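Heads up, this is only part of the complex; the chains shown haven't been moved.
Lettered A and B in written order, each chain numbered from 1.
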Amino acid sequence: MRRVIPSLKVNETIKEHFLLTSLQTKLGKNGTYFEMTLADASGEIKARKWDLTEKDYQLYDVIHKELPQVVLIKGITRQFQQTIDLKVFYIVYPDEETVISISEFLPAAPIDVEDAYLELEETITSIRNESLKKIVGEVFHLYKPFLAQYPASIHGHQGYGGLLWHILNTVRLSETVIGLYPNMLNRDLLISGAILHDLAKIKDYKLEKGIVTKVTDRSKFVGHIVTMAHDIRETARMLNIDVNSIEVELLEHMILSHHGKGEYGSPVQPSVPEAFALHLVDVLDTRLGVVQHLLEKTPQGEWSEWSKVLEKRIKKIRLEG
Amino acid sequence: MRRVIPSLKVNETIKEHFLLTSLQTKLGKNGTYFEMTLADASGEIKARKWDLTEKDYQLYDVIHKELPQVVLIKGITRQFQQTIDLKVFYIVYPDEETVISISEFLPAAPIDVEDAYLELEETITSIRNESLKKIVGEVFHLYKPFLAQYPASIHGHQGYGGLLWHILNTVRLSETVIGLYPNMLNRDLLISGAILHDLAKIKDYKLEKGIVTKVTDRSKFVGHIVTMAHDIRETARMLNIDVNSIEVELLEHMILSHHGKGEYGSPVQPSVPEAFALHLVDVLDTRLGVVQHLLEKTPQGEWSEWSKVLEKRIKKIRLEG
């Protein structure tokens, strides 16, 4: 996990690998220059290169439409308005030998993946209803091999482990809510829904170099909500559990209704208390994930960029404790 | 099919079976009386009974909450404001021996059921894509035994054959549309979607005495759209057709998207031209079915009752040809 950017100081000469995430030609007083965004797992920095050479233009032609790419940058940091930027001396692709995985430069969820798996599996074990325990266990292990690499969405909880983190949060919030309404909520049902609700997003996203760059046709034709409904029925059938049993129907209902409203993609709306709880807990963590993702890219004391999801900017501000 | 009501004249003494669809006690100058709605397959008539006897009260207690019921009415027709109503002499249940099916009093779709089945089956035979033809044929025969008894909705296309009529209209409109856009629309896909799109409504409605009085829990927990998506996948699997083939995925998409928008219950929106065509053809016939159902209950030259679906009243008016 590469986390160089926050420790950079003004007037420091550096030679580092970064993830080049945007590259544009701009017109300055001395002709064309490059304006770049460089990233590592800890954040982003703006960089500029003047005096473009023939090699720079070749690089531009090659990688312009293939971003993000790992590049080696030599340059010097400068004070620029309130922040630091980078005046670049040269840009090169890393040698063939020094292959560097893009994932080292991506933000990662603040969780330990192995601990998270352990916690989820113990949670599955704690489900007392046998049908639910078996179906959830089976479906979870179907998706588990791919889970850690996926983000939870394209707006928040981005990066390695993002989807896993969101599932874990959903489970933990569900446990709190069960504690507040113990007579109203069936723990088995709510926990089962919490674990499965977003797993089929793995079939909605195309993962390239560790980043979700596109959605699949399937996400538009069927979508993760109905895909998981299929998974539940087909797994039940495989396990010789009656697909018309109340457990299977309600678990299916938990998944189908978890977006809460039709306009958010749920073909039916929450009709049992556990379905309401799952929907509300999912909204809570999803939106906080958007806030968190937005603030990651925002300097302390500044307003974030405009968020289409939140229909707002947010201020990154810290009270003294 | 009983169709007495439209031929009634003023001051006619009658003794007929009707379907009693509403029964209320009202307060008049001479004490309590009954206000009733009587129906047969051709329409409705208001009726009143004064001078209530102990037997009338017993009848009231028994059938009050069990409507509709077939009853035998003796009375005389009267002019009442612009319409005819019925002054009732007595009301009795039909004898045990003369059991009369409620369905004789229900409006029926203006189609011949056997001809309709024939037309749909010939349409299925004309599908050229083998996978689609097999799946559609199989699923259709699964639901066919129950089909004729169901209405298309609780707002329009009511009565015996209503769902069948709507499916037939959808298929016929689809054929016209295919004729207008032959290069854009794949006939096999559109026709397959048209036949299957609403069949699983049969699992959404509770049929009692030939009338849909309630929806099932399943309609709220899963709903007919996802139920049909399950049927398609499970039928394909049974027929050894690849569930990940483009035919199966697109047929599933046709069903899932046919309500057009999330707020109307589609978890995904139309993404291929045939899905748009099915959605639009379905809306066209569904809404005309609502208009038709509304006008059935409206006298010539009058405005209909308020329709929540159309957010309007409609005037029943006829131009001279």
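The rule is short, and it goes like this: a contact is a pair of C-beta atoms (placed from the backbone, for glycine too) under 8 Å apart; a residue touches a chain by one contact, two chains touch by 3 or more.
Everything quoted here is computed from the prediction, not taken from an experiment.
Here 2 copies sit in place, and the number of copies making up the whole complex of this structure is 6.
Please note the rule applied: only the chains that are shown with their structure count from here on.
With each centre defined as the average position of its C-alpha atoms, the distance from chain A to chain B rounds to 47 Å. Touching chain B in their complex are the following residues of chain A: 217-218, 220-223, 225-226, 229-230, 233-234, 249-250, 252-253, 256, 261-268, 271.
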